[in-house]
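I have a structure here, written as structure tokens, and I will follow up with some questions on it.
Removed from the display is one protein chain of the complex; every other protein chain stays in position.
Going by the order they are written in, the chains are A and B; count residues from 1 in each one.
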Amino acid sequence: MPPLIEVKNLSKYFTVPAGLLHAVDHVSFTIEKGKTLGVVGESGCGKSTLGRTLIRLQEATDGTILLNGEDITHVNGNKLRDVRNKVQIVFQDPYSSLNPRLRIDDTIREPLKNSGRYPRSELKGRASALMDLVGIDVRLRQSYPHELDGGRRQRVGIARALAMGPEFIVCDEPVSSLDVSIQAQVLNLLMDLQDQMGVAYMFVTHDLSVVRHISDQICVMYLGEVVERCPSKELFVSNLHPYTKALLSAIPSVDINQPMQPIALKGELTSPINPKPGCRFSPRCPYARGGCSEQPQRLEEVATHHYVACCRVREING
Amino acid sequence: MTTTQSVHTEARPIKVAKSSLLLETLQRTLKSPGAKVGTVLFVLIVLACVFAPLIAPYKPNDMDLTHMYSAPSSLHLMGTDGLGRDQFSRLLYGGRYSLALGITASLFGAIVGVIIGSFAGYFGGRTETVIMRLMDILSSIPGLLLCILISAVLGKGFFNTVLALAIAGVAEGARYIRAQILKERSKEYLEAAEAINCSKLSIMFRHLLPNVVQPVLVNVTMGIGMVIGMAAMLSYIGLGVQPPTPEWGALLAAGRSHILNYPYLIAFPGLVIAVTIFAVNLVGDGLRDALDPRLIS
Partner (left out) sequence: MIGRGYDPGRDENAGFLSVRNLNVIYTSRKKIVHAVNGVSFDMKKGETLGMVGETGAGKTTIAKSILRILPDPPAKVLGGEIRLDGKDLMTLPEKEMLKVRGEKVAMIFQDPMTALNPLMTIGDQIIEGLKLHNDYSDVEAAQKARELLEMVGIHEERFKEYPFEFSGGMKQRVVIGMALACEPDLLLADEPTTALDVTIQAQVLDLINKLKARYGTSMILITHNLGVVAQTCDHVAVIYAGKMIEYGNKKDIFIDYAHPYTRGLFASLPGFNVDAPRLKPIAGTMPDPTDLPPGCAFHPRCPYAIEECRNGEISLKEISPGHYCRCCNLQQIW
């Protein structure tokens, strides 16, 4: 049984006046049916571009994407429409991801119509059922997006994604714009839906505490590359890549008996345009040695299911 | 033990959804006093012209040869011209042409402009470049001159004048819509529409356009005034609508040579044109304020 999603050496480059921008570079991973891959990283790491490339809102420059064993990297036309019935996306900004002029029940009805699976007469009922599923009050179903708060708008976005009946949903920072207490509500919803419908997720976020809860495995990205990938619980217990260590150490903890000791990173993010071949993190890495900036880093399996892209991983972690 | 109530209902009172967004916009427009005045005036003028057969004391081409060039009197409210035709009646009937010209040409120009501009804005790349360069060429010729040119090529008469005036407005509409689209293009709901398998055309017309077209309504409204003025100018110089059609500009043109002796022949048409343009601009202003994004949401 092939995994649901298999990504091999996926790259996405953009041509910009200054050269070639490596937004996503040689990324590989697999996602099993009904499981969640968390993708974490800070601004500029390419996680959003990765998500959009998987759902073909962008087209990959190189590499392959396999859905249930089938190559969907460059499909078009009707094949692409089929793919979209299986692979969907929930966006980050609840304010700009809904058409301000459509009532929310129309927004949800549209994908149902596009899927071509249901006769006209059934559309309203199915839209209603979806809104029940995501928890939108009956009295609000005729509203315009601007009449609802962020949390409810995200539920609409989730219902819209579910309407196509997907097996896999890219969740692009779905709770980052929401208040803390609402975040928990929406995360629970996503997890419930996964249990009920067996849908797999790629959960993109910069918030490590959120990703821990919802993911089965986690991928840490830096400047377009995956630097570490392992089962989610293991990342917090045994993190091996220097960037992951720095990232985790920087999270302000609510434990007042444990003052933060962030690992200081030198300098700023380097440019993703025409990057040099070596490790992209080396200019800022506290463990960098001479060879780091010359040797291209490869993801190596350092422990069971635990992959790290660092040439000094064993020395650093003893 | 005190009874504890486990309350888990929504704290926020549920608001019932409002009616259509369009209605809301119209309501907001009419809040401004200027828009109220403008709308009333404009509606009165339109109604007067529509009901011309009921209001006008004479037919527009009826000649009263006993009262040629007569000054305004109880018999002829706005005087008569050299052929004894009642000016008031001619203005009322003429308004039908002028208003029709104004509204049709303005709408037509805007619609074509919007469609062209949408393709340019949404598809970008070469499509955009080709279209926008064509629009640049079109708008490099000053508006009135362009009208004159097209009118001279197409010939005189009502429909040709509508065409000439519409074409002049296309470039502006296209450029405006393209600018609006460039701003809106990066919004996620458009990507979302693509992700749920909406066709490119459906995204353009069902999702993108409704969200950018509102400011164009302002242009269309103000455009009516401008077109009426331009039509008048065309007639004035001998193009556009021709006598005996009592279009307002034609009336102005006819009265031109008698400005010293019979000033009322040019004063009344001029006044009516001015008031109409004024009313239309008031409504346009009110609409623009109503559409101000700061007030929406």
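In this text, a contact is a pair of C-beta atoms (placed from the backbone, for glycine too) under 8 Å apart; a residue touches a chain by one contact, two chains touch by 3 or more.
Nothing here was measured: the structure is a model prediction, and the numbers come from that model.
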### Given A:Leu21, A:Ile136 or A:Ala246, the one touching the chain that is not displayed
A:Ala246
### Query
Of A:Leu133, A:Ile182 or A:Ile316, which one is in contact with the hidden chain?
A:Ile182
### Message
Looking at the full complex, which residue from A:Leu80, A:Ala129 or A:Ala264 touches the chain that isn't shown here?
### Response
A:Ala264
### Query
Per the definition of touch given earlier, which of A:Lys8, A:Lys113 or A:His206 contacts the omitted chain?
A:His206
## Note on the structure
On chain A, the omitted chain is touched by residues 42-43, 149, 151, 179-185, 187-188, 191-192, 206-210, 212-213, 246-247, 249-256, 259-260, 262, 264-265, 268-269
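As a convention for this text, only the chains that are shown with their structure count from here on.
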### Summary
chain A and chain B have mean C-alpha positions lying a whole-number Å distance apart equal to 48
### Query
Which part of chain B faces chain A closely enough to touch in the complex?
10, 12, 14-18, 21, 187-189, 191-198, 207, 210-211, 296-297
### Summary
The answer for chain A against chain B in the complex is residues 52, 55, 57, 81, 84-85, 88-89, 91-93, 96-103, 110-111, 114-115, 137, 139-144, 146-147, 149, 157, 160, 163-164
